Structures are given as C-alpha cells and as structure tokens.
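A single protein chain has been omitted; all remaining protein chains appear in their positions.
Our next item is chain A:
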Amino acid sequence: KTCQTAEFKTAEVEVQARHSSDNAAQTEADQHRTQLFDLERESHMHYPGLGDFLHSVEDTVVKELKKNAKSHAFEGFEVNWEDQNETVSCLHALQYSEAQERELQVTSLSWNTTGSVVACAYGRLDDGDWSTEKSFVCTWNLDRRGLNPKRPDLVIDVPTSVMCLSFHPSKPSLIAGGLYSGEVLVWDTSRTQDPLCARTAMSDETHREPVYQVHWVPGARRGDGFSVLSAGADGRILVWQLDSEGQLTLSDGFALVTQQIPRNVQLSKARGDCLLGVTALSLCPWDWDVFLVGVEGGLVLKCSFSTRTPAAVSSPSSGLALRAPAQFTFSSHAGPIHAIHCSPFHRNLFLSAGMDGHAHLRSLLQATPLLSLRLSDSYLFSVRWSPTRPLVFAASTGQGSLVIFDLGRGSLRPAATIEQDTGGKPVYCLEFNPKQPHLLAAGSADGTVKIWQLSAELIEQGQREAAQLEQLATEAMQ
C-alpha cells in the first residue's frame, strides 16, 4: 500500500545585503542637563499659570504636611531589602609564603577605588635598627574566580620595609608606598614589566627617616590630578607630583618644629628646635585645606595646607622653603598616636587612638576630647570610622583582636570583638572596603591579612544615626 500527500509548493530564495554601513552611538555625560537649568535665569522668568497652580496646590500640601507632623504611621517600621547576615565570618586569610618564612609583618593595607583589590605591605614595625631587609607589596583581587589566598596576584619586590600604602582615589591600579629608608614609591599594578612607575630621588629635600604615612591629596586647583603626600619620622610632610619621567618631584612641604606648635595646650619641655616625627595623619574630607597630624609624644595637631608661616628649619639653598602648618593643638594622649581618622558623616568629628589603649572622639572645635573610650588593655594600632554607619568605628589592638564600637548603644562596651587568632600578636592595620561595606580587612604581625564579612547590624544605617551623631557632638561639647 502506498499513500501520498497533496502537492506541496516549495520555492528556494536567497538573500544578501547589498550595502552595509558602520555606525556608532555614544552617550554624553549628563552635564548637558545641568547646563539647561540655570538657577539665576529661572528665578527671573515668569511662567503664566505658575501662581495659580501654586495657589491650588498649596492647601493640599500644607494639609499633608500638618498630618505628617502628627502622624505615627511607619514609626519603627523597618524594611530589609538585603539578606540579613547575622554573624561576622572570616572570608579569606591571605598570606604570602616568602613573607611568612621571613616572618615579616603586615604593616599597612589599602583597598583600591573599585573595592576589588586589596594590597598589603610587609615590613617590620618592632625593629629599632636600620633595616636593609628586602620586603614586598602584595595584591589580591578578591573578585577574581580562582582566588588563591596563599598566592598573591601580584608581588612587588621592594628594597626595604614598606611602612605605609595607599591606593589612588580614582585610578584603580596606582599605589603609593612609603619606605623605611624615607623613599616614596608609586607603582602601577597594570604594568606587566616593571610596576614601579615613580620614585623620589635621594636628595637633601627628601625624607631621611621612615615614612609612616602616605596619602593622595587633590591638587590645588580643580582639574589637577592627585599628588602624593608623605609624612615621616623626620617631622616633615612633603607633597609630591608625579611627572612623566618616573620621578616624584617635590611641589610643597611642611615641617613640624616644636617651638612653632601652637601653645593653646600645655606642652612638655622639649628642645624648641627639634622636629616632631609624624606617626599618624588624616585628611579632612569636608575641608580640603585641613589635615590632622599625630606626632611623637602624643599630640594631635590641626594643620592647614594654605599656611604661609615659614618653618623654623634651615632649608637647602636651592630647594623648597618648608612651611609650618600647625594651627591648633589638641590635648595629648598618654603615648604616641598610631591613628587618626576624620568622620565621613560629621564635619567636626574625628577619632584618635594610640598606645594608651584609648580611642578619643574629638571635635575640631575644642582641645579636649568629647569622649575617651578604653577599648583595650594594650595598644591600639589603628582606628577607622565605618563608611556606612555614622556611629560605628573599628579599632585594632595589640592583643590581636578587632574591636567594633557603636556610639549609639550608650554603653562603654564594644558592639563586637573579633579575634584575629594571631597568637597574641598585634593587628597593625585595618581598612573598610569603600565599595562593599560588609568587608573589613585587617593585617597582623603574623603576616596574615584576614578579610572579615560583617553582620548586617554593623553595616546598615539605622533611621536616625546621622542626627544622633550630631546630637552627640553638640551635647559633649563643653
């Protein structure tokens, strides 16, 4: 038997494009919109109907505003959009085998601007001697798959101990570091050949003693790039500019001389002309002219970039004249200060912490601290405000733990204490990740950097935190 379908009709066709063209599209930055809106011009323009409209709408709006002022709706109503993390956990323990073998310590940490790379500097903080020991700067990219915590993505060899590190605020691959020998180096991690991109030449004008702080500061005029600021044990604070030949050229400099420290607070009787070594520094994000410096002896000074007073040091004949930046002295800690940090949420508040185990909450407006909190029986090496919660800060102790304190709790005990398991060795540095606020990196003397994931309550801002901080600041002022 056979079967058959009705007749199919089929046809074959081919298609080809005869003409082709390339086209591209691009968006413009949104400044265009801002230019359309000119406040000055608008306030003089007359819109027919505007008056009538406002008249009609005013009653409704005022009624709603009054209702709002009396309403208790939504009070205590909190919404959670993210998964709540109840506990603090250690995500990674990063180590570099060669540094471990030589028992180098982690002296400084920095997150890059995108928050995906953490760099750490190795060296020694407990060594009194002039060290010629080679050391390293290592970086790990935490967002990379196949992250090996025992093998850094990049290892940079450095001739002496690195005391401080800082990533560039907008370029994700530039890092500046200050060395034990007084040199300041800038590396570009995107360069495969030789990451070293600029260095300071050894001259009369450079630091001759260890550089303890390095930061990127914005240029004097808008549109200027960032310059590198370095401060060291020789009492000098120098500002360097990167030039295209791989040199860091000195563009500005300051010196802290004992006799030029403002005497608004009782000072010890040190020799007038000796220079005060800098142990801590913080730039003020609210006023780029202000920076805070912690010096040997435990003093905290408020300094200004635009000072005109020349420093009482003999400057080299052809060199830059150094200036005296100190404008106000805060009362001292009992012992050297290891860390200062300005609050990202309040323009006058900052924290200082030092070897007396106390963290002081201070205001730029008065010499004595607003609050003095005893966080540890041993030294405090680092203190940082949380980037998301105005009332929270973290400190690292000499006993190997991290202390997280919440000023809103009204208690003298910390909100959380994280043991870094270093066998009693100090945790020297800690940094919050600027883009992923649940990550906190801490580096310790046993050569490990631990990345901690914080619990949700330590990260999410409560409803009234900024207002509470403001209240705290004003109430505590004398």
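The rule we apply is simple: a residue touches a chain if its C-beta (ideal position, glycine included) is under 8 Å from a C-beta of that chain, and two chains touch if they have at least 3 such contacts; residues count from 1.
Just so we're on the same page, contacts and distances are computed from a predicted model.
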### Query
When you check the chain that is not on display against UniProt, which of "ALA-interacting subunit", "Vacuolar protein sorting-associated protein 29", "VPS26, retromer complex component B" or "DLRB2 protein" does it turn out to be?
"DLRB2 protein"
### Message
So one chain is hidden, and I want to know which residue out of A:60, A:193, A:244 or A:314 touches that hidden chain in the complete assembly.
### Response
A:60
### Message
Considering the whole complex, not just the chains shown, which residues of chain A touch the missing one?
### Response
33-34, 36-37, 39, 42-43, 45-47, 49-51, 53-58, 60-62, 64-65, 68-69, 74, 461, 463-464, 466-467
